[in-house]
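Structure first, then comments.
Shown here: the complex without one of its protein chains, the others still in place.
In this document, chain identifiers A, B and C correspond to the written order of the chains, with residue numbering beginning at 1 in each.
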Amino acid sequence: MTPSGLEQSTAFTVIWWVVAAMSVIAATLVVRLKDVLRAALALVGVFISVVFLFFMLNAELLAVAQLLIYGGAISILIIFAVLLTRDVHEGSPSNALQVPAFLLSAGLLAVMTFVINNTDWKLLSAARLAPAAQERAAEVFANSTPWLAGLLMRQFVLPFEVASVLLLAAVIGALALLREE
Amino acid sequence: MVGLQHFLTLGAVIFAIGFFGAVTKRNLVVVLMCIELMFNAVNIVVVAMSRYLVPLAMQRAPDSTDAAVAQTLLTGQVFAVFVITVAAAEVALALGIVIAIYRTRRTADTNELKLMSR
Amino acid sequence: MLTAVVFLPVAAAIIIALAARSPRAVKGVALTAFVADFALAIAVFARYNTGDGGFQQVEQYDWLPGESVVFQYLLGVDGLSATMVLLTGLLGLAAMLVSMNIQHRVREYFVFLLLLQTAVMGVFASLDFILFFIMWELELVPMFFLISIWGTGRKEYSAMKFLVFTFVGSAFMLVSILVLYFSVGTFDMRVLLESDLRNLVAPVTVVFGLFFAAFAIKLPVWPVHTWLPDAHTDAPTAVSVMLAGVLLKMGGYGLIRVNVAMFPEVTQQAALPFAILAVISILFGAMVTLRQTDLKRLIAYSSVSHMGYVLLGVASVGATGGALSSVGLTGAALQMFTHGTITGLLFVMVGVVYDKAHTRHIPDLGGLAARMPYAAVALMVAGLASLGLPGLSGFVAEIMVFLGTFPVYGVLTALAALGVVVSAGYILWTLRGVMFGPAKERWAHIGDATLVEKVAPALLIIAVVAVGVYPALITDALSSGVGEALADRITTVVGGLR
Partner (left out) sequence: MNSSALWLLSPEISLAFVAMLAFLVDLVTRRKGYVAAVSLVGLVLPLLFTTLLWGELSGWVNAIGPQPGEVAGVSIPGIFGTLVVDRYALFFKYLVFGALGLVLLASLDYRSRLGRLEGEYYGLILLSAGGMTLLAATVELLSLYIALELATLPLVALAAFLRDGRSTEAGIKFLLLGAISSAVLLFGMALVFGVTGSTYLSDIAGAVATATPGDVPFGSYAMLAGAVMMAAGFGFKIAAVPFQMWVPDVYEGSPTPITAYLSVASKAAGFAALLRVFTTAFGPADLHWSVLFAALAVASMTVGNLVAVAQSNIKRMLGYSTIAHAGYMLIGVAAVAGRTGDGSLQGPQGLLFYLGGYAVTNLAAFFAVIAIANRTGSDQISDFAGMGRRAPWLAFLLTVSLLSLIGIPPTAGFMGKLFLFGAAVNADLAWLALVGVINSVLSAYYYLRIVKVMYFQEPASQERVTCSPALWAALGSASLGVAFVGMAPWPLFAFAAQALLGFAGR
């Protein structure tokens, strides 16, 4: 596979449309379902769809991370929260802002769609890279994990370290709030 | 043919759905779920950009075989890594607060939180 | 010297805040400060050399040196501001004297009164625009507290109204000051007065208009006068004296110093609207005054009417060609001084009457002259001066305004002169209602002004008579400051522009 073009097979297209449809339907269900627990399960559906999308984008490490963190940890935390608060509140009602919020979201979507389709993106497939550079690029996508680790340890080491402090702060904060008097 | 625009549009759709839910939902946990939808949408967008777009370093040096330059292809994925991390931290904290609220109020409905909005 | 005049009161205020404990000590310190300040003000005025003209006794220090913004501590007086400093010193002392019987929260009261004195002195003595503005704003704080703590009636409402009106005006002024700064590169008024201000970073008419709005509110000109009657009515006596006597003059001072002197060309174009506004203020003020039954409200509305003459005098700048004379401008400036002394006197006397009779409602009063002869004489002098009796100071100022403006706007001036007739009506009616007529039984026990209460009126009466008999005492300084000097400048500037 060259870096300039993704797998443009029919299978790829078909799978993409299936996954995309799945994710959009699941996302809609999150918003529309009355039962909070079912909505949470729909959310897990979205997470899983995104895992597939990441695989299709040659982002294996991210796909795994998505599966573990989102599909695993975050889903469990959310379901935990749902179960904890479930006995007093069953449904997932909406507030009075339905119509304006819908118009706002629709407007946002329209603008973003316009932006996406009217921007001159500098596509990799169209870039005039030297053959050696193309090979190097293909190599990166073929085995992205070590390259990604390298990036995290070099260019993005600052946010990486700060993120660890951030996680620590969040955990301490959450524990402080949960501690019994 | 599926291309960059397809991924971006998909991201935009999920983002808009999440936004709609985050603004309209009354249950705190559901609002949190909708926010996670928005973060996932951002992740789809950045990872797709990472895959389809040529990063600046390669635009500048189209004939370079330098490992550092090639590596910048993955900047979008790094982006997603951090988004996932922050999302995890936020969910953990949110859970802590939701439970604290539940302890004092025994409800998780945003409309019940009327104490202050007179 | 100027620094001492400006900051002596605030120094006394600090002493009071930190050291003085008993009300006696507080009053002693405050009185000393006001007497000393008045003496210093006389000295400033006396040292002003009318022959040389221009800005004198300048004190200049860099306060905020910098590459991009330069603030200065810059004080100085010309004929106009020296006169205003003298007036402030005089009325400050008068206000102090009528405050001697204050009982409620004595320390705070005198701290605020002294602070007010500093702020007003600062406005008149500042030649740096930012310093001027700071002093202008600073005056709001003590006024707000003085009215709302020691006032009567709807005092909080009045204080708030006063504050909001003035604050709106000063907000406009700040923008204009900034525009001037970024156009010319200095806050120094002396430099600005010499600069060509036709090409600014904002339209010059807008800048002019914003300045005018600020000063018109303070003056006050119809239709933005409505804060004045409320503030006057509800303020304690001393504050009414300061308000009518000095604070209104800040508006007139700014009008002449900034609008006329810095933008002569625009002032000429705006002279007709100015004259019309002035005539409306004069007549409207006088008409409304006729209907008042509260003594303080009555004097307040008469102030609107009388300050209209200041604007009318300024409008005489509208003369075309070489016809511009200095009489109108000098008259406007003199009117500020005389109105200060006369209205100050009126308020002092109303304070005395109110103190004895506990009412300001004119129909309730009557026949007081027999019981309090001294007060009656003083009130009569004030009233007669106010309606423009020759020999007293009011006459001189008004006649100069009319003489200056008549050649330019004949009809309007004639209309304005009607205001004098109306004011004669209400003054005489008031005097008769309060002092003469049948003596009422309920005022039988009332006594005359005490010795302390006699000092302040005496001071002011001396000023009123002196200026009335020998106007040159003041007009010399005024013509070197605003009259001839300014008229000459306007003629050259505008002539040069043509």
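We take it that contacts are C-beta pairs under 8 Å (C-beta built on N, C-alpha and C of every residue); 3 or more make two chains touch, one makes a residue touch a chain.
Not measured: the values here are computed from a predicted model.
Trainee: Report, in label order, the displayed chains that the undisplayed chain touches.
Mentor: For the complete complex, the undisplayed chain touches A, B, C.
Trainee: From the list A:L83, A:A142 or A:I172, pick the residue that touches the absent chain.
Mentor: Looking across A:L83, A:A142 or A:I172, the contact with the absent chain belongs to A:I172.
Trainee: Of C:M160, C:V184 or C:V377, which sits in contact with the chain we cannot see?
Mentor: C:M160
Trainee: Touching the left-out chain: which of A:V50, A:L148 or A:A163?
Mentor: A:A163
Trainee: Take the complete complex as the reference. Which residues in chain B touch the chain that isn't displayed?
Mentor: Touching the missing chain: residues 8, 15, 18-19, 22-23, 28, 31-32, 35, 38-39, 41-42, 45-46, 49, 53-59, 72, 75-76, 78-79, 82-83, 86, 89-90, 93-94, 96-98, 100-101, 103-105, 113, 115-117.
Trainee: List every residue of chain A that touches the chain not included in the displayed model.
Mentor: 111-112, 114-116, 118-122, 154-159, 161-163, 165-166, 168-170, 172-177, 179, 181
Trainee: Against the chain that's been left off, what residues of chain C make contact? List them.
Mentor: Its contact residues with the unshown chain are 64-69, 130, 133-134, 137-138, 140-141, 144-145, 148-149, 156, 160, 163-164, 167-168, 171-172, 174-175, 178-179, 181-182, 201-202, 206.
Note that in this section only the chains that are shown with their structure count from here on.
Trainee: So what's the Cα centroid distance for chain A and chain C, whole Å?
Mentor: That pair's centroid distance is 71 Å.
Trainee: How many Å are there between the centre of chain A and the centre of chain B, using C-alpha atoms for each centre?
Mentor: Averaging C-alpha atoms per chain gives centres 6 Å apart.
Trainee: Would you give the residues of chain A that are in contact with at least 2 other chains, written as numbers and ranges?
Mentor: As it turns out, chain A has no residue touching two or more other chains.
Trainee: Using the touch definition from the top, which residues of chain C touch two or more other chains?
Mentor: Not one residue in chain C touches at least two other chains.
Trainee: Can you check the complex and tell me which residues of chain A touch chain B?
Mentor: 3, 6, 8, 12-13, 16-17, 20, 23-24, 27-28, 30-31, 36, 39-40, 43, 46-47, 50, 53-54, 57-59, 61-62, 65-66, 69-70, 73-74, 77-78, 80-82, 84-85, 88-89, 91-95, 97-98, 101-102, 104-106, 108-109, 112-113, 116-117, 121-125, 127-130, 132-133, 135-137, 139-141, 144, 147-148, 150-152, 154-156, 159, 163, 166-167, 169-171, 173-178
Trainee: Taking the complex as given, what residues does chain B use to touch chain A?
Mentor: Counting only chain B, the residues touching chain A are 1-2, 4-10, 12-21, 23-30, 32-34, 36-37, 40, 43-44, 47-48, 50-54, 58-59, 61-65, 67-75, 77-78, 80-82, 84-100, 102, 106-111.
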